[in-house]
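The complex appears here minus one protein chain, its other protein chains still in place.
Just so it is clear, A and B label the chains in written order, and each chain counts residues from 1 on its own.
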Amino acid sequence: MARFILRRILQAAFVLLVMSFVIYSLIGLMPGDPIDIMIASNPGATPELAAALRKIYGLDQPLLSRYGHWLWAAVQGDFGYSRLHSAPVLAVLAPALWQTCKLMLISFTAAVLLAFALGIVAALRPGGPVDALISLFAFAGISVPVFWLALMMILVFAVDLHWFPASGIATVGDGSIRDYARHMVMPVITLALAQTGGFTRFVRASMIESLRSDHVRTARAKGAGEGRVVLVHAFRTALIPVVTVMALNFGSLFGGALLTETMFAQPGMGKMIYDSILGNDYNLALTGLLFATLVTLLSNLLADIAYGWLDPRITLA
Amino acid sequence: MTAPLLEVTDLGVSFPHAGGRHRVVAGISYALAPGRTLGVVGESGCGKSVTALALVGLVPAPGHVEGSIRFDGRELVGQSHAAWRALRGADIAMVFQEPMTALNPVMTIGRQIAESLVLHRDGMGWREGEREAVGLLEAVGINAPRDRARAYPHQLSGGMRQRAVIAMALACGPRLLVADEPTTALDVTIQAQILDLLQDLQDRTGMAIQFISHNLAVVSAIAHDIIVMYAGRIVERAPVEALFAHPLHPYTQGLIATLPDPDHRVARLPVIPGSVPDLDTGGGCRFADRCPRADAACRIAEPALVEMAPGHLVACFKAGA
Partner (left out) sequence: MSAAAELVALDRISVQFDLGGGGFLGGRRRVLRAAQDVSFSIAEGETLGLVGESGSGKSTLGNVVAGLQPPSAGTLRFRGRAMDAATWREARRSIQIVFQDPFGALDPRMPVSDIIAEPLRIRCIGSTAGRRARAAELVEQVGLPRDALNRYPHEFSGGQRQRIAIARALAPAPALIVADEPLSALDVSIQSQILNLMKDLQEAHGLAFLFITHDLAVVNHLVDRVAVLYLGRLVELAPRAELFARPSHPYTQALLASVPRIGVRRHRRPAISGEMPSPLAPPPGCVFHPRCPKAQDACRHDVPALAPAPGRPAQLAACHFKD
């Protein structure tokens, strides 16, 4: 087990390294150039000055050597300076990352719990009226775009009903937990609903299959009650594929989180990466994208570990 | 003759089908005494498995059971879910065909056996149940039972898994064991071992066994009496010796003849032409289309089970001929 995790961490590190180079090269291909932006606001700038600046920032070097310098600094914990924010990249990144992770974790948990409940209930009588209702809800969740859902939530619950604030993460001057929570409600619901439709479909399918399996029949033949049959025997085995898919989906949650943050004007990773790319803030964009990659890799690793833990047939070696 | 433990009278199972009801099995009647083994033989779709499921109240959802199943003098058809649960796994236990899928893959063997005990015995806890499971595994001939109890199903071989399934069925000392194709998924040498185990256990506990198989030879090795089923009906019922000495129904005769005999080679195996009819074909004998002796009369009325010799019943108009 320890050996498995160690190997996977080494693999993840390698993937991260390759990704860093890919992202580094892609950012270099972006239209615009930080030096051009710098001198654009300075009418007296000469081509000589631009060249001098290029030399100072090392932009006259070939791509590979620039990447080498960046990498060497990065492994020492120095991700450089954000041009837009005039602060070290990590100092800018940390609060945004924390905000996004909070949103992702809470909405992911909510989506999973809701999907379990709905999926199991739907699987008990496939084709019945309850199943039809839940399937309708699930399909609605899958087909409705996040931005539209966010807009509708804002219209109904913020503009019309005034239940929740429409944007931001806190009211200025109010530091209470309640205020933070009120600001989180709509983004969390939006992101959770976007995920839960697919999850519900998956839990339902997996439970239907599991309820039909021979060992569930054996449990019934033993005289186990329906509650025990469903929750202990069927659910445990249905969980195995479900957890894998859910954990793998955690990475893709990032995309949804970025949209949600944008819609609710919350200062998370999404807005930060977006702004940094528009503003040619190389260092910030690069590091932000790398952290997004890292989150995805970690969730994949967790999926594998969860799989091995849930299914004794899988030996992690 | 001891009083029967199980008495099935005119049992039928039907499922809704195309507006009406399709009777999967009908008119099933037999009795089974303690310490005896009843073999039920038939090809796929003959209704032998659904009959077995009716005995434990597990006919799947839209299915409807009619007729009477009396177990130890008590009527089972129509009893409450709670009464079924109390009976299943306790007085009537079941062993299924595929030992790999019949066991829960994510639960240890010991815990699965203990579950039967915990469910049915008052005051039995998991810890005590798992301790007793070790003894049960030993009783079904598993070496190192303590280690096996801690193992998961995939860590056991096919034969050992089926032994574990049998240990699970026997946990609460059932008086009737319903075994649905328990050796079909096993290799012949393992099949012989499992048949032997079932006979040993019957000698020790005096339980009755209903043994279901598509293989006449396997059934003949273990059963005292045999029921031959075809397309949802019993076509012949007889003590095992009588059935093989004088098979009366053309289908039984065909089954015996078509089974390759390992000891004698014949140039051409006899065949039963055609295949099993799909659904209710209306009136008449259901075997008529494949029967060498069928005539117009066979296609009009359905033959009833008639006792031709003591204990030997057959449903065929031409059986005497």
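Methods note: a contact is a pair of C-beta atoms (placed from the backbone, for glycine too) under 8 Å apart; a residue touches a chain by one contact, two chains touch by 3 or more.
Keep in mind the model is a prediction, meaning the values are calculated, not measured.
Interface note: of B:Leu58, B:Val77, B:Ala151 or B:Leu259, the residue touching the hidden chain in the full complex is B:Leu259. Shown as candidates are B:Ala83, B:Ala144 or B:Val271; the residue that touches the absent chain is B:Val271. Take subunit B: the residues that touch the chain left off the picture are 43-44, 157-160, 187-193, 195-196, 199-200, 214-218, 220-222, 240-241, 244-245, 254-256, 258-266, 268-273, 275-276.
Just so it is clear, only the chains that are shown with their structure count from here on.
Subunit B has its Cα centroid 54 Å from the Cα centroid of subunit A. By the touch criterion stated above, subunit B contacts subunit A in their complex at residues 56, 58, 84-90, 93-94, 96, 98, 101-107, 115-116, 119-120, 152, 154, 165, 168. Across the complex, subunit A meets subunit B through its residues 213-215, 217-225, 233, 236-237, 240, 310-313.
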